[in-house]
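Let me begin by presenting the structure, written as structure tokens, before commenting on it.
Removed: one protein chain of the complex. Kept in place: all other protein chains.
As written, the chain order gives the labels A and B, with residue 1 at the start of each chain.
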Amino acid sequence: MVKYIIKRLLNGLIVLLGVVTITFFITRVVPSDVAGKWAGERATEEQRKQAIAELGLDKPLVTQYVNYLKDLLSGDLGRSLRTKEPITKELASYFPATMELVLVAFLFAMFVGIPMGIYSAKKNGKMLDHTTRFFSIGAVSLPTFWVAMVFQLVFYRLLNWLPLGGRMSISASLMYDVPNVTGMLILDCILTGSWGLLGDAFVHIIMPGFTIALYPIGLVARMTRSALLEILNEDYITAAKSYGIREGRVLWRYALKNSLGATATVVALSMGYSLTNTFLTETIFSWPGLGSYVSKSVTTLDYPAIMGIAIISAIFYVILNLVADIIIALDPRIRL
Amino acid sequence: MNQKMKDILRPTIKELRDMIFMLRKNALTMAAVIALILILVIALLAPVIVPYPQDIADKTNLSVKFQPPSSAHLFGTDELGRDVFSRVLYGTRISLSTAVLAVALSLVIGVPLGAVAGTSGGAVDEVIMRITDIFLSFPPMLLAILLVSMLGPSLNNAILAIALAWWPWYTRIVRGQAISLKERKFIQAAETIGTPKWKIVAKHIIPNTISPVVVQASMDMGGVILTIASLSYLGLGAQAPSPEWGLMISTSRNYFPDIWWYSVFPGIAIFITVLAFNLLGDGVREILDPKTRKK
Partner (left out) sequence: MKRSLVLMLAVILVASLFAGCVQGGGKTTTDAILYYACGSEPYLTLDPSVENSNGVCVLQNVYETLTRYNDQTGEVEPYLATSWTHNDDGTVWEFTLREDVSFHDGTKMNANAVKKSIDRTIKLGKGAAYIWTNVESVEVVSDYVVRFNCSESTSIDLIASAAYAAYIISEDACDKDGDWFNSEEGNDGGSGPYTVKSLVTGDQVMLSAYDGYWREWKENSYKMVVIKKHVESGTRRQLLETGDAHVGYNFSTTDIAALKANEKVEVKYLNTYNNILLFFNSEKQPCSNEDFRKALAYSFPYEEVINGVLENRGQLSHGLVTPGLWGHDENCKQYEFNLDKAREYLEKSGIDVSSVKLEFSIQSGYTEYKDLAQLWQTYLKEIGITMEIRERGWDSHIEHARATRPEDRQDIFIMIWWPDYADPSSWFQSMVHSQETPAFNLSYIKNPEWDAKIEEAMRLTATDRTRAEELYKEVQEGVLDGAYMIPVYDQVLTCVVSKEIDGFYYNPAYPNSVLFFNITHK
């Protein structure tokens, strides 16, 4: 078991190195006026030369690569060409906000997706099953950016139930000291006991969180359903039923427990999709996270920032994969 | 060649017939099939059936911009006075053709690599699979965004980027198939009579993995269509004046919610198309999965 996890960890490290290498060379191969960006829009030739030296662009590519790796190991991702800020600082500011959304989406996926899947499995083949199946498949078929717009139209403009966007209202941010422990506002509020701000933050996360949760909800519901169906057909369940144990009890006690492994794997992986979906919706919800940072960095060809984003997303993915692998490994029905 | 084709096709046709039989028992999946046929017909006949074919790329008329839906313009008009209904219908053609191209391209990359990895084993297998791991540990959308921003935004580059992000999935499937095929008698026979490895891969392995791959590919269509729309929405895919759905929503965002029809209808078009593909995929999966079939 330990050996297996170590092996997966090493595998993850190799993957990370690969991601770093590939993004590094993709971003360097494309001809681009990096020096011009560093020195500024309307820079003179002299300023440009100064910039080239500052950035070490006069050195051979391999040397640049080695230097990048060295810096990376010491936790230095370089500076953004656009803002001239350290990338690590920018990521530290943007990533927690996105992470918060992804985690909230994860919670929604668990609390809505799993019951939906169970229900659907219980009513297998009946009208209700078809309905929930339709909803769960519908959820993964919606363009997230469009859903975000429609939600704003309905819940802000028409019903005025939820705020339009942002992480908290301006008045709340002035009334309370905004805690900053992890960068995830809701968690920080709970940690520091800022209950007043917590309510405000919670109201703000519902709409973006649910938009992003749609995909995992659909996925989790489908997965739970099929995993449950598979188990419900197995002999020991039939046996349990024939012993006269109530159906509900069979479902919750035996079947669900055994299907959790498969579901958890899908949940973990669907968080990866959630991450991507934040890229599409954060600007719509004025959410100060990685998504807006991605589109800004990509359109301005801010290479150090793009590299930073690639690395942090890859780390996130690798960790998720690792978690999924461990869950599978813990599942006694799978022999390694 | 012909005989061989038939040999390959015969079991596939039989499988297909079984599948259709199973499909007919599932109303939801059947509805999806009908919807898909309709969508296909729209895509094929778009230039002929749209009421204002000129509005696709040749004409603008600012005097009728932002008209709400009416009998003349079922879905209203856009910021340049073009008929949204015509453009949404025409968009079907773009979305389907680009998605098919993207999937085909990722098959071209993924299938041979998977077949080689599966048959060779050892170091070659290890290297190929590590490479797929690297690609799979990247959010496909992010990889596509990265690539397109490097290559320059255009629909063709978006297709290329999606293919580059998608191929590892097919590599994995084909590799799995190839490993099991390797043990089969006819492959071993070919090996003993000294058939070169590339020939075994090309003639025996790849043709025999076609049906699971095609099934997987058709299930992926929905996801690919969504990805293309997302890229276009970010300005990294289709270019104006193309009536691509994602691009239309991206432009319409500026006029939302006053000109709601401009945003709502392309979104519904994406939803219906992707949903139809996903329902079909789900139905097919259910049929192929022996465990759920038991019941």
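Quick note on the criterion: a residue touches a chain if its C-beta (ideal position, glycine included) is under 8 Å from a C-beta of that chain, and two chains touch if they have at least 3 such contacts.
Note that this is a predicted model, so its numbers are computed, not measured.
Chemist: Taking the complete complex into account, which shown chains does the hidden chain touch?
Modeler: Per the touch rule above, the missing chain touches A, B.
Chemist: Check the options A:Val29, A:Leu158 or A:Met175 and report the residue that touches the missing chain.
Modeler: A:Met175
Chemist: Touching the hidden chain in the complete assembly: which of A:Asn11, A:Gln47 or A:Thr131 does that?
Modeler: Answer from the full complex: A:Gln47 touches the omitted chain.
Chemist: Contacts of chain B with the missing chain: which residues?
Modeler: 57-60, 62-63, 65-66, 79-80, 149, 152-154, 235, 239-241, 251, 253-259
Chemist: For chain A, which residues lie in contact with the unshown chain of the complex?
Modeler: 31-33, 37-44, 46-47, 50, 82-86, 89-90, 93-94, 156-157, 164-166, 169-172, 174-175, 190, 195-196, 198-200, 202-203, 283-284, 286, 288, 292-293, 296, 298-301
The working rule: only the chains that are shown with their structure count from here on.
Chemist: From the mean C-alpha coordinate of chain A to that of chain B, what's the distance rounded to whole Å?
Modeler: Computed value for the inter-centroid distance: 24 Å.
Chemist: State the interface residues of chain B toward chain A in the complex, per the touch definition above.
Modeler: That would be residues 27-28, 130-131, 133-134, 137-142, 145-147, 149-150, 222, 226, 229-230, 233-236, 246, 249, 253, 256-257, 260, 263-264, 267, 270-271, 274-275, 277-279, 282, 286, 289, 291-292, 294-295 of chain B.
Chemist: Which residues of chain A touch chain B once you look at their complex with the stated criterion?
Modeler: Residues in contact with chain B: 11-12, 14-16, 18-19, 22-23, 26-27, 29-30, 124-125, 130, 133-134, 137-138, 140-146, 149-150, 152-153, 157, 222, 226, 229-230, 233, 272-273, 275-276, 279-280, 284, 294-295, 298-299, 301, 306, 309-310, 313-314, 317-318, 321.
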